[in-house]
Each structure stands twice: as structure tokens, then as C-alpha cells.
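Of the protein chains in this complex, all but one are displayed in their positions.
Right, chain A next:
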Amino acid sequence: MSVTVIGGGVMGLCIATELNARGIPAAILDRAPGPQACSWWAGGMLAPWCEGESAEPAVVRHGLGAADWWRDQGVPVTRNGTLVVSPARDTGALARFARRSQGHRMLDAQGIAALEPDLGTRFDRALFFDSEAHLAPREALAILSERLARTQAATGQVIDCRGLSARDALGDLRGVRGEMVVIRCPEIALSRPVRLLHPRMPLYVVPRGDGVFMLGATMLESDRRGPPTARAVLELLSAAFALHPAFAEAEVLELGADARPAFPDNLPRIRRVGGVIHANGLYRHGFLLAPAVARMVADHLQHQTRPEFMDADHD
């Protein structure tokens, strides 16, 4: 058996990598990773417990193994956890987040300062999810892509991982627009992603090293892929300023936007349509869930199992 994967975003790369590791030749049919893939714009947080606050339990269950999978591919993974804070005027938000998620413990101001000295005692309390991790998406995509480029071109079973472009075959797929900003702010060092709960402008800041931070991300029910709106940039930068005023002095390196592919329950799907297997709908959980979906696709091909995210065939 051999496989051709159409689509070189995080979904396609993970599936081809997983299949090759299991001795099934799989090649990618697409350009090298770049801004055409929505995973190019991702945060790269491997934060199943935090996502569990609003996502289905399956996201937590299948996201727990993601950090190990990426490490096993030789991708640098930082396992420093996630910090969640809320503005002083909205302390109820932190309590609610704690109630609706697991895998955390509450820190006081000293506890926060010990983990992130640059945040100091700006926040009275924070939730610390110590088992979570993050990676640099573009580095991860490049590592998988370069290794796969050395594999022989394959034919055979087609696996369609075109993301939102596969709407021609997946009628229930929709776009959820996300906008992000990359800044450089050498004044601040963070060791882990920090999430700011804000009733109007929730924000996460992911450190990329060398004073570079990714600020994300908006969530709009829209498949528009054009540049970020002024409103989105204002909100993201204002929220970052609320996290730490020194962010006001940052250089803006990059503005980005794309549309995430999602199904109505915001969970991924593996679906046979005719002879083609589709793997799609990672929503905002690309790097978190692609490894689990890749394993499911490989299991299905090897053992004809019907994995959890596989729904009815559409012949």
C-alpha cells in the first residue's frame, strides 16, 4: 500500500509522517509549508486542558499525547505549562475558568512572579497548567516537510487534507476566521504561553524566543482570508498592553489572518467520500489534534478500524 496526501498543512504533514513511520510510503502533494496553509498562522500551543474549558472532552482526551508525538518527530517542544490570568476587574472569569477545566493549580502573586519574573506581581492570581507545552509552528512544519521531501513520490490511496479548500467535497465544513500579530519586545521575557481572560478581547501570548511573541487570535464566523481588520489588531494589541504595558513599545513584525476549517461541532472528521479519505476540521486545534487524527487515519488504513473521529462514509 502507498498513499498520496493532498495538502501540506499540519494535517497532511502529520498523516504522511505517521504513515512513513509505520512503513507505509506516503508523499505530500503540495508546495512547501507557507502562508497558504492556515497552520502557518497558528499559535502552536499544546494546551489540551485549557482548551477543555470550552471544547468537547474529546479534544482533551486526544490532545494529551500531542507533545510527545511532536517530540518524537524531533520537533523542539517546550514543556513549561500555561499561565492563565484575568484583569483585576474580572476575577470571576478566573474562577469560572478553573471550574470548567482540569489539570491546573491556583498561584498567588508570588507564585506567578516565581514562574514569570517579568509579570511580577501585576496579577493577584493565576491558573497554572503545568503539564502543557508549546512549539513553534513554522519550525515544526519545516521539520516534517523536509523529512518527507526525501520520500519517494507515491500513488495509491488518496488522503485529502486540503483544509477549507476541501469544501467542494465536504458540504458541512465552514471557515472560522482568526487574526494574529507577531511582535518583538526584548524588554519582556516569558517562558510559557500566557492567556488573558477578558470578556471582550480574550488573548494568548506565545513566546517564540529572542523577544518575539505571537498574539492571537480572534474567532469570527467568517471564511474571509484577507488581512486583519483594524479592529482585530487594536483588540489584540490592547489586550497585550493590559497583560504588560511594556508591550506598547514592541515592534510589530507581522500581521496575519486566515480561516480555520471547522465542522459544526468544531471536532475533526475522517470521512470517506468515494475512494478518497478526507481528514479535516481541526478548527483551532491543529497542532494539538493533528497527531491523534494522523494515528487514527493510519489505524484505519492498516487495520480497517473505524476510529472515533471517523463518521459515516459518503459514497
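In this text, a contact is a pair of C-beta atoms (placed from the backbone, for glycine too) under 8 Å apart; a residue touches a chain by one contact, two chains touch by 3 or more; residues count from 1.
Just so it is clear, contacts and distances are computed from a predicted model.
Per its UniProt entry, the chain excluded from the display bears the name "Thiazole synthase", taken from "NADH-quinone oxidoreductase subunit M", "Aspartate carbamoyltransferase", "Iron-dicitrate ABC transporter ATP-binding protein" or "Thiazole synthase". Of A:Ala113, A:Leu220 or A:Ala242, it is A:Leu220 that touches the chain left out of the display. Between the chain not shown and the residues A:His62, A:His104, A:Arg174 or A:Arg271, the one that touches is A:Arg174. Within the entire complex, the positions of chain A that touch the omitted partner chain are 54-56, 99-100, 174-175, 177, 199, 220-224, 226, 231, 259, 264-266.
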